[in-house]
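Please read through the structure below; I'll follow up with questions.
Only a single protein chain was left out; the remaining protein chains are all shown in position.
Chain lettering (A, B and C) follows the sequence in which the chains are written, and residue indices restart at 1 in each chain.
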Amino acid sequence: MSASPSGSHGSRTGVWLIGARGSVATTVVAGCAAVTAGLHPPTGMVTETPDFADTGLPALSSLVFGGHDTVDCPLPKRAEALADGGVLPPGLPSAVGAELAAADREIRPGGPLPGDTRDEDELIAAFAADITDFVRRSGADRAVVVNVASTEPAPTGRTLPASSLYAAAALRAGCPYVNFTPSTGLHHPELAARAAAAGLPYAGRDGKTGQTLLRSVLGPMFAQRALTVRAWSGTNLLGGGDGAALADPAAAAAKNAGKERVLADTLGAPVEGEVHIDDVPALGDWKTAWDHIAFDGFLGARMFLQTTWQGCDSALAAPLVLDLARLAARAQERGLSGPLSELGFYFKDPVGDGPSSLAGQYAELLRFAERLRDGADGRGAQR
Amino acid sequence: MSASPSGSHGSRTGVWLIGARGSVATTVVAGCAAVTAGLHPPTGMVTETPDFADTGLPALSSLVFGGHDTVDCPLPKRAEALADGGVLPPGLPSAVGAELAAADREIRPGGPLPGDTRDEDELIAAFAADITDFVRRSGADRAVVVNVASTEPAPTGRTLPASSLYAAAALRAGCPYVNFTPSTGLHHPELAARAAAAGLPYAGRDGKTGQTLLRSVLGPMFAQRALTVRAWSGTNLLGGGDGAALADPAAAAAKNAGKERVLADTLGAPVEGEVHIDDVPALGDWKTAWDHIAFDGFLGARMFLQTTWQGCDSALAAPLVLDLARLAARAQERGLSGPLSELGFYFKDPVGDGPSSLAGQYAELLRFAERLRDGADGRGAQR
Amino acid sequence: MSASPSGSHGSRTGVWLIGARGSVATTVVAGCAAVTAGLHPPTGMVTETPDFADTGLPALSSLVFGGHDTVDCPLPKRAEALADGGVLPPGLPSAVGAELAAADREIRPGGPLPGDTRDEDELIAAFAADITDFVRRSGADRAVVVNVASTEPAPTGRTLPASSLYAAAALRAGCPYVNFTPSTGLHHPELAARAAAAGLPYAGRDGKTGQTLLRSVLGPMFAQRALTVRAWSGTNLLGGGDGAALADPAAAAAKNAGKERVLADTLGAPVEGEVHIDDVPALGDWKTAWDHIAFDGFLGARMFLQTTWQGCDSALAAPLVLDLARLAARAQERGLSGPLSELGFYFKDPVGDGPSSLAGQYAELLRFAERLRDGADGRGAQR
Partner (left out) sequence: MSASPSGSHGSRTGVWLIGARGSVATTVVAGCAAVTAGLHPPTGMVTETPDFADTGLPALSSLVFGGHDTVDCPLPKRAEALADGGVLPPGLPSAVGAELAAADREIRPGGPLPGDTRDEDELIAAFAADITDFVRRSGADRAVVVNVASTEPAPTGRTLPASSLYAAAALRAGCPYVNFTPSTGLHHPELAARAAAAGLPYAGRDGKTGQTLLRSVLGPMFAQRALTVRAWSGTNLLGGGDGAALADPAAAAAKNAGKERVLADTLGAPVEGEVHIDDVPALGDWKTAWDHIAFDGFLGARMFLQTTWQGCDSALAAPLVLDLARLAARAQERGLSGPLSELGFYFKDPVGDGPSSLAGQYAELLRFAERLRDGADGRGAQR
C-alpha cells in the first residue's frame, strides 16, 4: 500500500494552514508526525501509494507547519481534546508533543477580528508577511497555503470575506493555494485578475470526504447502468465546529451547492431531493450521513438504495490535506501554474474542467502523477 | 438517454432462454415487447444509450424468443403472477399478451427430469435440435442462448450438470452462449475443448444486478482513497425461486464465490466478512441486500459504511439479458469468438481477463461498442 | 386476529370525512367496503381484534360515508389513481366501485374558497347543515366527523382556520369529532367554551402512524433501561399531498411539535436533534422515515440506533380512522363526552392527560374497551 516517495533530502516544504488550530489542522500536524515516526501507517494518503513513487513529492518528514487562526487554544491542548473525543488515538498527543509545540509556535493571529481598523490591503499585507516570515525562518524552499478553516457564509457584495483575504495573501507571498473548504477563497471576482497574473498553481474547492465521495461513485453507477434516479435525498448529522458553522443556512448553502453539482454532473441532469446539515453537538467530530435514492428500473419498477456513512471528518480530511500540500508544492516546483483541474479527485467543486466521476478523477490524478514524475524532460512545465 | 440503434431491418435474431418460464425470462419477453411498443422507456438497457448508436446491434423489434424449461406454467399466466407481485406493471401482461403467447409456443421441455433415460449426448443432441428448429422456423439469422434458470448446486465429479448440457447444446447448434447465472454452464472441464473449437463467442458468469454491482463501485472507492477495509459483511433477503434455490448452501457457495472475488479483486486482497443469502418467501421477487463495511481511516480511526439495496431482481436482470443477447449476436455477426472479456461490466465472475472496477469495465464496454461499430474494416474479426 | 364485534344490526352510523376526496379518505371508504365484503382481512384495525369483541361498536357494514372537500375528483377516479400508485391493490377500485360512488354522492363542497363572501358563522352553519342533511338522508343514528384533510399552517390571530370551522360545525350538528391531523380543529381558543358546552366526545390530535409510533415505543425503552439519549434526529421523505403540504415550514412546525413532544414525554426531558419533512413527489403516498439516535451506555460508551420505516401513509392511517370513528360513535352512544384521553394510543398529541408510551396507551385503550362493553350497568356513562 505504501511507498515512500523520494523526497528532496535536506530541503523543507512549508504548509501554512488557515484555521491552524482547528480539528483538521491539528490532525494534519499530529498525523504527519505520527506517520513520519512510523507510529501509524499512512492510511488515507493517496500520495503514499505506489503510483506516486518517484514523483518528486516532498517527503512527509520534510514538511514544516504554521498558519493563521483567530483562536488561542494551543495545539497540544487541542490535540488532547481530540484524543478525548476519539478523533486522535489516546497517547498520540504526547507522543508527538514536540511537533505540535513546534507548529504552535508558528501560528499567527488571523483576522479580521471585531474592532480591527486595518483595511483589506493592510490585512492582506500583514498575512502575506506572516507567511514569508515563516518561509524564511523555517528555511523552506516554499510554502503551500491550505484553507481548512470553518466554512464562512456565502459573501454578499464586493467586500472580500476572510477566506479571500488569506487567498490574496497567498498570491502576494508567492505560494500555491489550496481551498479545502466551500468558502470563497480565490473564487472572488476581485481576485480573478490577481490569480491569473500570479503564475501560481491553485486547487479547490471543498474537500470530498464523505457523502459526496459516495455520490461521486454511486451517481456514475446509476448513469452507466441506465437506471433512472427519481430522487436523491440526504441528511448529515455532525457536531464539532463544522456542525455549528453549517447549521447557518448561508454556510450550508455553499456546501450543498457542491453536493448537488456532483449529482447533476454524474447523472446528467439535476435530480429531485434535498440535503440537510444538522448540528448535533453530541456527535463531536463524527459525522453520520444518510442518503436515500429512489430510482426506477426496467418497466418502471420502483427501487431504493440507502447509504449510511459514519466517519470522522478530521481523520478523513487530514490525509487529503497532506496529499494536496505535497502535490501543490511539487506542482510549483515543476513550474505548473493556474487551476490544477487534475485534482478534482479531492473536491466537491473542482477548479477547471474535468470528469465528475471518482473513477475518471482518479485516472486524471494518476496522469498528473506522471506529469510530476517527468521532472527532467521539461514537458510538464509547458503547461 | 435512449437512442435506437440501427437494426438490420427485416432480419430476425433469436433469443433462446434456458429457464424460459422463470421470472427473469418472463420479464425479458414482456419487457422487450413493451419497449418495442413504446409503452415504457428502455430503462436499465445500456445498449439503448447513445454510446451504442450505430453499433449494428439487432433492433429490439427484431428479437424472437423461445427456450427450455422444466415447468409448464404458460408465460401469460406467469406474467399475471408477476404483475400481482408488483414485478410487472398492472395491465402489461394483457397489453403484450400476443408476444407472451408467441414466445410460449416456442418453449420446449428441458431436462433431464427424474426418470429420463437419455444419456448426456442424447440430451445435448435433443436440446440442440430444439434450438436449430427454432432458428429455422422463426427465420432468424442466428440465436443466442442465455441461461437465466435457477442457480444449481456446484457440481461434483465429471457428470455434466443441466446447465452444462444446455451450454453444450448451444455449441452444437452454433449459437453464442451467455451464462447469466452462477451455474457451471460452459465452465466445465469436459467442455473446455469443445468451447475452444467451436469458434463461437460466449460470455458470463452470474449477472451483477445488486449487492455486487454496488461492491464493484464501492470497493474501488476505498482502494483509490487508500482507506483500509477491515471487514465487509453482507446479508441478502430474497423470495421467489431464487431465494429458495440459494437457500441451498451448495448453490449459495457458487454465488458467494463471485461476490467475494469482486471484493478481493477491487480491494487488492481478500477481506474478512461473510455473505448470507436468506430465503424470505414474503419478499417475492424483491430483494433486500444489506452491506456493512468496517474501514480504517487516518491514524486508525474506525469508520463504517452501510448500504441497503431494495430492488426487484427480475427488473434488474431483464434489461441486462436483452443487452447481452444483442451484444453476443452482433459479436457473432462480426466474427468474434471465444470469451467476451469486454462484457465484465455485466458479471460477477467474468470470463477472460479484465478490470474488476465497474468504471474500468464500463470503459471496456464502450471500447467493445467501438469494435462492433467498425463493421467494415474487419479489425474486430481478427480476435 | 380478527373478531367481528357485534354491531347493532339494522342501524347505521355515519362517518363524515373532512378532506373526503383525499388519499386517506378514499382508502377508508374503499377499505371498509373491501373488509366488509371479505376481500381483505382487517389488518391494522385494532377494533377488530378479540379485545374489542362485544364492546358494542358499530359494525363495519353499518358505516356510511360522506364529507367535505374543496376538490372535485370523483372518488372512483381517485381510487384508480391510488391503485396505480400501489396504495390500493389493483382491482380493488372496481370491486368496490358501488361503495365509492355512493360515498362520492355524499360529498359536499368545502371551504372557504377564495372569493367566498360568507362569514365564519355562515360557513359553520352551512357545513353543519350538510352534516345533518347527511345523517337524516342516510338514516344514520349519528355521525362522527373526522378530519383527514391536508395539514394547514398554524393559525395566527383569532380568525378560525378551516379546520376549526369544520370542528365548530361538528359541534353544532351534535357530532363527535376526531382530528386525525395536526391542524387546529377544536384546539382554538374561540372554540373552547363551545366544546365544553356541547356535551360531545372528541379525540385527537395528529394520527400516530409511522416515525412517531416508533418513537413512542423506543423512547420508553431507553428510559426504562436508564440509557441516556444524547440526540434524536429524524428525516421524513414523502410525496403525495401531504409531502407538499408539510414542505411548508408553518405546517411542518405543527407536525414536528407533536413528534418532539412524544420524545420529551417518554424520555423525561427534551432532547437534542431536528426533524425534517421533505416533499419528494417521486415517492407518491409512500413515506420513508429515518431516525438516528445517539445514546450513552455505561461509563459513557457511545452507541447508536438507526431506524428506517417505509410505509404507505394512507394504508397506515385508514384502519385507525375506522377504529376512531367506531370508538367515538360508541362513546357518544354510551353517553361519554369531553376529551377522550383514553385514545392517546392513536395520536401524537393526545387530548387530555394520559401515558406517553405506546404500551401505557394500549393499556388505556383496553380499559376504554371495557368501559364501552359495560353498556348495561351504566358505570361507563358516569363520566
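Following the convention adopted for this analysis, a residue touches a chain if its C-beta (ideal position, glycine included) is under 8 Å from a C-beta of that chain, and two chains touch if they have at least 3 such contacts.
What you see is a predicted model, and the numbers here were worked out from it, not measured in a lab.
One of B:54, B:122 or B:274 touches the chain omitted from the figure, and that residue is B:274. Only one residue in the set B:77, B:194, B:261 or B:292 touches the chain that does not appear here, and it is B:292. Touch with the chain that is not drawn comes from one residue among C:40, C:77 or C:261, which is C:40. Within the complete assembly, A:90 is the residue of A:90, A:139 or A:352 that touches the hidden chain. Along chain C, the points of touch with the absent chain fall at residues 1, 27, 30-31, 34, 40-46, 48-49, 86-89, 92, 213-214, 217-218, 220-221, 224-228, 268, 296-301, 303-312, 315-316, 318-319, 345, 357-360, 362.
Chain B residues in contact with the hidden partner, per the touch definition given at the top, are 86, 230-231, 233, 235, 237, 272-274, 276, 278, 280-283, 288, 290, 292, 294, 302, 304, 306, 308, 310. The chain not shown here touches chain A at positions 83-84, 86, 90, 308.
One rule holds for everything that comes next: only the chains that are shown with their structure count from here on.
For the copy pair chain B and chain C, the superposing rotation over Cα atoms measures out at 180 degrees to the nearest 5. Taking the mean of the C-alpha atoms as each chain's centre, chain A and chain C sit 50 Å apart. Chain centres here are Cα means. That of chain B falls 48 Å from that of chain C.
In terms of their C-alpha centroids, the spacing between chain A and chain B amounts to 42 Å. Across the assembly, chain B contributes 86, 308 as residues in contact with two or more other chains.
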